[in-house]
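Everything on this sheet refers to the single structure shown next.
All protein chains of the complex are present and in place, except for one that has been dropped.
Lettered A and B in written order, each chain numbered from 1.
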């Protein structure tokens, strides 16, 4: 069978790439500072029922590929049996050639299940299915074990301010568990005032969780500040925000009180007021982050739920999102300038959805750098639709030519699956391949300490220093 | 003389690329599902008067290159003699180095005229001119023979709904002619209501052709439906639309009747009404296409006739068009969602003019895929200004990393010249080169059945299955 994707040389063309990978990158632990893993699964630590659950239950990347391949929705999100769904997926896999999925899933089969030299397709589907299911039933394939096997030193989950942090507490109480699993503070719902009924339900949870009755804008802020503090105590050092557009709208604090009263009364604010409210809230979150030394992750530009029929049937995060393309330069710069002008610009990581805007994002990040934190404004890793070999190369090149690659805090999984950690390995191979080629062709010097040190920094140490998340235990 | 551009190895770097091309791609017939060839020339099948007529009479790609090179317009579209024009072009050719024209014309000299190892320039111009003219006078260089020599199995021309299909009929009656030449349904003039006089002249032709008197919106639709049906009988399976922007405008069917009455009365509708009318018409065309299983080709984003002086002198399609850059994401998604919401979203091929939007187009296509048709929403081939080696690589990479390359329906000539078919060969070399490199470097497995099969699918079989155009005879 094929030697393709064997872990030793995969993507590593030439001596320099291999040495960078095997002597520097390969041995570093993982620092996964942005993930959507459900922390309750780690807390409960039950085995997976099948590879179908582990792979296909919530992975909209795979769903999109199956739909593109003409698979019936019944075998994607519908009532099909575990085996039927797996088979439909296995038939799709050869059709994903050159899509990152093709690499990801074969790396996962190797790294977790020891399946080398077998390509998944309709012929191999049954054997792979049975082997994976057998292994998944064992002790070594429970969620915590998967993290430890992959040397995940830090994992940041994504959590609403009104969420309980009991699962994180439970994990901290396990002295044998080697990974720091900490929450990220994701207050998107605090901005979602276009749907007053949903907003009020969320306010009610927030009140219960914080012990603060939300009667006006002041008490709303107090409740959020209490949660921010509690998240900090739980090891959180990151707030995370998904925005199509960060454009600031000028506002007076006094206006905001009136707008918030309107919202509390159950009415949606007009669009301009909603934008003012959003800017004001983001400014408050930036201030909290600045005070506690947190970083602010901005996930910018995605368009969501574009297929209305399917959204009505399946809800969000079902594979009906796309890249947006509103020209962001003026608004993004104005937003950062707004925060800088108020002295509340925290460390910030910019995630960009449209790869053609990479160079532009880097040029804007460069306008807000200042000591003493190196790389204070980060150009984040290749995100979502860009999470491919080509997308990573584009991100690395844009950051290199317009900024300082050496200060990059590196890759994240951004995934809902416990089997996605090999994406870090994938990134490291791409990084080492790029730098190895540069060394081989004399574009960068053959200085192993310099280049190898940079590789280690990007794989782990930069993130460790930048985020300052306390170690496990 | 130079071995450059010899047909055996050109663009095929390494063993894998060559084997993919020679064992898989090279032998496939051509499926040219979008072309601007004038069908009357095929029907008449007269020989060309000269290589100047065949190459330079209507090719605005070459005109642009000559203008860029400082050639006087007299020798481009003006009164210059055939030889003077050819000489001016031959002097321009060496100046087009690295432009796709340089490759195209040398491939055409090889494949049609057997001229190998000669580069066209001022020194070789006379000999090339005479050889080509001598050959073009012969039986084997008449239009139908050119198609057969290039193994064109299917050719879709581009036709207004009010056009007679007599030439297509005549071709079908030639039992010796091996190619299926079928019309595409291109109703751009049904949307061109900004010029009421021209619109009314077109309506009059439509009435004559359809036998339906257009008295109101209903009878207008009836006339178009009759033509759609007749096109179907002539083997047509494609409607084709050129739009700067597909953005839908909400409308009520009842409004449209009023708007159409205004137009019939000879007045141009206001811009908002024009957009409503356009959306409504596109929805009707989508519905007709859905019912008959046709595909809808959307050519999006071009800006036309930007040089007013030259447009006044030379008319449209004279080389004064450019890429547009209106951010299309929201409007394109909304348009597809509009059709999907009415259950009239047909198979759709999206042609994108601005290469920086490739990834975005693929991400939007991915939101509207569903079975049972694989690749229901296609990301079309590198179009117009992107029809270069680099443009094709970009298109293939964007489709690969964001969708399923394996389901791609492949290349078209999109040309007005009977000598352009080697562009398919050019595309195949680029495709095989890309996949061959991937195989050689272990990015895709060295599985000849898998990769070779995908090559054959993309070169011919995917289009054959997807469009379902009936075979010749």
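Operating definition for what follows: a contact is a pair of C-beta atoms (placed from the backbone, for glycine too) under 8 Å apart; a residue touches a chain by one contact, two chains touch by 3 or more.
Note that the structure is a prediction, hence the values are computed from the model and not measured.
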Task = Could you tell which one of B:5, B:231, B:277 or B:408 touches the chain left off the display?
result = B:5
Ask   = In the complete assembly, which of A:45, A:58 or A:397 touches the absent chain?
value = A:397
Contact partner of the left-out chain, one of B:20, B:51 or B:65 = B:65
For chain B, the residues touching the chain missing from this view = 2-5, 9-11, 13, 64-65, 67-73, 94-100, 102, 119, 303, 306-309, 319-327, 354-356, 385-386, 388-391
Ask   = Please identify, in ascending order, the residues of chain A that touch the omitted chain?
value = 327-330, 333-334, 336-337, 340-341, 356-357, 359-360, 363-364, 366-376, 397, 400-407, 438, 441-447, 450-451, 454
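Following the convention adopted for this analysis, only the chains that are shown with their structure count from here on.
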Ask   = Using the average of all C-alpha atoms in each chain as its centre, how far is it in Å between chain A and chain B?
value = 40
